[in-house]
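The complex appears here minus one protein chain, its other protein chains still in place.
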Amino acid sequence: MRNRFLSVVLILALALLALKAAPTALAQGGMMRTECKEDLTGKTITLHTFGDLSGPFAPITQPLAAGFADALKYYNQQGGICGATIVLQQDDTAGRQEQTQSLYQRYRAFDPKPLMLLLYSSADAELLREQVAEDQIPVFLFAGSTIGLYGEKADKPGWIFAGIPLYTDQFGAFCRWLAKAWTTELGREGTPKIGHLSWEGAFGRSTETPETTAYCAAQGVEVVGGEYFLPTATDVTAQINNLVNKGANVIFTTSLASGTALIARDLVTLGLEDEVLLSGVNWALDSSVGLLGQATLKPNGLPSTDNIYGILPYLWWDEQTEGTKLVQEQFTANQRPLTARGISYLAGFGAVDTYIELITRTVNRVGFNNLSGAEVKKTFENFQYESLGGVFKYNFTETVRAQDQVRIARLTYARGADGNPIVVEVGGRKLLVPVVVPVTKEFEKVPDLKPGGADVVK
Amino acid sequence: MDQPNIKLRVQNLTLRFGGITALDDVSFEVRTGEILALIGPNGAGKTSCINSIGGFYRPQSGRIFLDGQDITRLPPYQRAKLGLSRTFQNIALYTNATTLDNLMAARHIHMRSNLIGEAIFWGMAQREEIKHRRVVEEIIDFLEMQSIRKSVVGKLGYGLRKRVELGRALALEPSLLLLDEPMAGMNVEEKEDMARFILDIHERRGVTIVLIEHDMGLVMDIAQRIVVLDFGRKIAEGTPEEIRTNQAVINAYLGQAE
Amino acid sequence: MEILGQPGFAVLQGLITGVLTGGIYALIALGIVIINKASGVFNFAHGYMMLLGALIFWTFFQNQELAPVVAFALSGALLAILSTGIRYPATWTRGGRVAFIAVAWAVIGFILLQTDNLALRAIVGTALGAALMGLLIERLTIRPLIGQPLFTTVMMTLAVGEVLLGLTQVTWGSVDRSLPIFATVNALGLPQAYPPLRIRNVLGGTVVIKTELLIAFGIAVAAFIGFVLFFRYTRLGLSMRATAENADLAQAVGLRVRAVLAVAWAIAGALAALAATLHGSSTALSITMPGLALRVFPAVLLGGLESIGGAFVGGLVIGIAEKLGTVYFGSDVGEQLIPFVVLMIVLIVRPSGLFGEERIERV
Amino acid sequence: MSANIRPSGVFDTSYAQEMRINRTRFDQILSAGFLGVILALPLLSRAGPFGIDLVQPGFLGTIERIAIFMIAVQGLNLLVGYTGQITLGQAAFMAVGAYTTAILMRNGITFWLALPIAALFTGLVGLIFGLPSLRVKGFYLAMATLAAQFIIPWLLRNPLAPLTNGASPLPVPRADLFGIEISGLWLYYLLIITCLLAMIAARNIIRTRTGRAFISIRDNDVAAELLGINVFAYKLRAFFICAVYAGLAGGLLAIEARSLSPDRFDLRNSIELLAMLIIGGAGFSQAPIFGVSLLALLREALIPSITPSLQEWLPRLLPFVDSVNINAAIAPLIFGVVIIAFLIVEPRGLAYRWEILKISWKIRPFSY
Partner (left out) sequence: MLEVQNIEVVYSNVILVLRGVSFEVRPGQIVALMGPNGAGKSTTLKAISGLLRSELGEVTRGQILWDDHPIQNRDADEIVRKGIVQVIEGRPLFRHLTVEENLSLGGIVYENGRHIRDDLERVYTYFPRLRDLRKRVSGYLSGGEGQMLVIGRALMAHPRLLMLDEPSLGLAPLLVAEIFEIVKEINRKEGVSILLVEQNARAALSITHYGYVMENGRIVLDGSAEQLAANEDIKEFYLGLTQLGERKSYRDVKHYKRRKRWLG
């Protein structure tokens, strides 16, 4: 099976070279890593992480773990952190909060105490928010949870830093763009009206807040309401009908992989693919959605998930930069399957890179022997860094704890020189290759829509 | 309206299950302090009758009086409080509990402790526990069950289980005891023991007893009056001598004298 | 045109989708009911059996090179296990049995290796694989518990679920997979789902019927009719009913209780795979699949734990309640609250479900 | 069990003496020793006064959660093990207790008042969901309570969202006693002592009037009714006690976890509480001790401690499997296999095995 995946990846690479609209303008120069002031050869530094690997979020977290593993191998070959070997301490919570709690208690008791904890579930971050502050362990989180980062009233930045923008802010940025692009770029009539259609739970409900609704209204975009579905749902036509009956012509989703694909599929089922625009947070643009969506095709012969709009706060695989090339190389070298070629793998890889930079800077500032969570947090609080040479851009400060630069992008499928979609064959099955194409070229700052945030409409 | 010496009065009792009539207009009286036997062929409605008196079945019509009080509509546990107690045809003990606990459980209606007191156990609840334990120990002595006091009843032999069940019925301190085939499946020796216990309960404790039993010899020996049921109807009532010679009874039930 | 304040076509749409998804619920419920009917065990592992079954299907459907070999081995293992439990005519010699198995294996192997039809191969392979899964579960975990308290067995199914989850993780990982079985191939060579049936201008709008759900519903109906006949008229069906009621007694009258249980588990395994595959074809194969079985519990209870027909009606009622509830009260009420409210009401009105067997009690 | 087998030389001279929980010296020493070790554990940790580092602080947390879940499982034991009713909603009842405690505390009510109020309130909620037991028996009842398991989190997530933060987490303030914050060792001892009291109370309930009524209902509800026990009232009482225990456990969990979310109390958790009871041995008062300890230690201590080495050599053993998949599979596989093993070896629960062990110890050297 391995060899076949390898060949798929090679075909993919070729296909991508043929991409007409390769956005080379964004390609960065060399990758910037802070020079080491100290040589740590012979030492080991542990990267601590736990999260849901076998529970409800597993579809998206498994490639993340693959990203960790490959990045670790690569960077350790490159000299680790100033010569120190990076060791991964990783555990599975199975999506259970007791397990999160118990693992955290184990982790905080490690000697030495973790310098940083890498988490990827909003719920875990929210649960541990107070505790990590007490134990002085900073957290790097790959989710956009307002409460986790800023507390219940969003007024207390804690010890948690997020690699992507807050979901509320992502939604705000989307409204802002939608208002401008509605009649021009998208060529639609009337005014945009958004309905939320997301997974039930804290994650799915995170974008529908009074602040976002008010902000969108101020931009000229009406939010008509929200409907929710369970990850096990077979069908969401009733929810879509409800939203459309309320006047929605845009659906915004906060869901993962099969969730977003299901909405796209049922839009086609109802024949609404041209009337209703599907959009979502950064996870909605993932390749997992693009792969799953091919089971249903639109009348125009393209997959149901073609043309999903959403937030892209990082560079994508197809954008030719040193960083993406590096990731692509490692991805190929480790014979990862096509299904792993999504945001999770990228995020896992980027997180390791960020960790190295973070620790390097801290070591430079206070020396290896004085390394501590508190010092790492200090570094974090003034952290401008372009991870993987610009794939992820961080600009954390005393008050800003989440990544805040985004573009709007579109999920579509790779086309050949003739304009036809490229079809590849994997294990006897033919597939289109999902790609993410930025719609706005420049990164823009997201509006600050946490309760009491700067851009909240009074 | 009842004479004081009528313990239980069953009046025009009719009970149907689906299309089957289990009891058809049955009436009889139990006098205070007597042993009344209820006999009849299988399916004659004896157990249905006892179940109606105990409150497990709700008869479609007819009324039941205990000590002159109409108990037809009372739930079973209320009847128990009025002094009604029984044993079951197929032993219905608390199989996973010990003999002692089975008997103590029957002291339920005589106990007053509340949940909080029990949870703390100190003081009231403990004193009460000891008080009732004495009563139960008396019954254990009376029925000669000392050696099985702490045995789990599910593991006891059939005869002993029957005896424990009798003890449990007694622990309620009833004034009327309904015994549903207390001697089924016993050999003569065990039957003798049981008969002795029943007579003792009757004589020493002054309990009125209604007895269902198939062993005619035994019924004739210890019952003072007999009611005979067949196909849900009462076909005879009278002293053992009268029943023994009643032709309807012989045809329906006894067959040729042994 | 409005029905109780909602657009008529939306209500009709909800009703139709409810019935069709109810068909899948009913199939899941049927798998749970059959095990309960045969062994009195409420199977918490059913959701995990579904996940594993569907992944087996996916493997056969997806993989042209490895799958036939796997299927060949699988059918051999299955026959080997069955051969210890099958009742041959008494006159057969050992050699006859071996020959019978060899021929059966060769026939199955031939079908699996020769056919180009992915779907056919996948169906045969999955039926074998899922039945084997059921047999193994029964043999390794349920059989040692014969005669033990019922709840112990129920808990055992829970542990089995965990193990199945672990096994699927090891073998397939946890990424979502698409499973386009009800599809043709379009000009690009891509599988193209059958277009939905559209009924225009009904009650003020267009009503669509998803083809794959309609097919799934049809399969469910066929399966139900088959099982009703099976339990009513076959000796094995009668044995299962007897075993379910009183396993000790069944053994005393000479039924091979273990074989009966094994067959029930094998059937349930195959049903789990069927339901999961149909569900997967309408969305995706996801590791969240076991959660779906939990959502079907109300349907099982609604119909009555031992009733085949009840499982069907229960599935439909829950499906319809969910979708109409969503139309009228929104999805958070419709999908998460209404099924359980319906369940509560039914249980209070009819304590043993709509079609459950009344307990026959005597004192 | 043959509880009447005792070593020779042990005689009871009064009923009070016979009613003691630990009647032999062996039992007394064992339970005192066990309690002593539990109470001494934190003193041997880094947080203790001696500054020695024998016990990992993470392990203390595990024991805290064991204490909390023991309370919930004991409640379940009273209902399932002793009264013979089934509930699949224990986690939902815990949620009621936890959220009530948290909401009261967030509104300035002291923990010491909030906890009992929450426990009682949970008891009342338990009564409501116990009502179907009037008509419904066995697994159907389990499913009626399953409804509780979905309706209660739904209420927390939707209509009660202004109080509970909906699907988002609800932070819980720290409890305090005369100005001292209950955390660290204080929290540990608070939980252990509450658990101990709850266990003793349960044991007392079991061996007195109410408990016997429960057992009567479990073993033969018809006979119980005909012998003067108001079966329905006592079933409800069992539901009430069960829910009170769940509420108590929930309240304690609130101050232990300090952050609540509805996901924490889902069906999986309910079923797992039931699994703890079954594996411990339903209908034995020690069941929670065995069941909760086994499952919690397995999940929180054993599996995490062997996972690293498994992550090391399993991929080498299975080179054709992606190591990422193996890592994710370790926990469910071990957990499932161990439970299967325990259920096969001792289907009636560990407490049953424990009783057998005690008896065979007492009558040694004879096997029967």
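A, B, C and D label the chains in the order they appear, each numbered from 1.
Operating definition for what follows: a residue touches a chain if its C-beta (ideal position, glycine included) is under 8 Å from a C-beta of that chain, and two chains touch if they have at least 3 such contacts.
Just so we're clear, the structure is a prediction, and the values are computed from it rather than from any experiment.
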item	value
From B:Pro75, B:Gly123 or B:Gly157, residue that would touch the chain that is not displayed	B:Gly157
Residue of B:Ile6, B:Val135 or B:Ala184 in touch with the missing chain, whole complex considered	B:Ala184
Of C:Leu255, C:Ile308 or C:Ala321, the one touching the omitted chain in the full complex	C:Leu255
Residues belonging to chain B that touch the chain removed from view	17, 20, 40-44, 89-90, 155-160, 181, 184-193, 195-196, 199, 214, 216-218, 221-222, 253-255, 258
Absent chain, residues of chain C that touch it	89-90, 146-147, 235, 238-239, 241-242, 245-257, 357, 360, 362
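As a working rule, only the chains that are shown with their structure count from here on.
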item	value
Where chain A and chain C overlap in contact partners, by chain label	D
Reference chain A; chain at largest CA-centroid distance	B
Pair with more cross-chain C-beta pairs in contact, given B-D and C-D	C-D
Residue numbers of chain D (touch at least two other chains)	157, 222, 322, 324-325, 328-332
Contacts with 2+ other chains: residues of chain C	165-166, 169, 173-174, 332, 336, 363
Residues of chain D that touch chain B when the two form their complex	1-4, 15-16, 19, 201-202, 204-205, 208-213, 215-216, 218-220, 222-231, 237, 241, 283
Complex interface listing, chain B residues touching chain D	54-56, 75-77, 79-81, 85-86, 88, 92-98, 101, 104-109, 111, 113, 115, 118-121, 125-126, 129-130, 133-134, 149-152, 168-169, 172
Chain D residues touching chain A - in the complex, by the definition given at the top	46, 56-58, 61-62, 65, 157, 165-169, 171, 257-259, 261, 263-264, 268-269, 299-300, 304, 307-308, 311, 322-325, 327-332
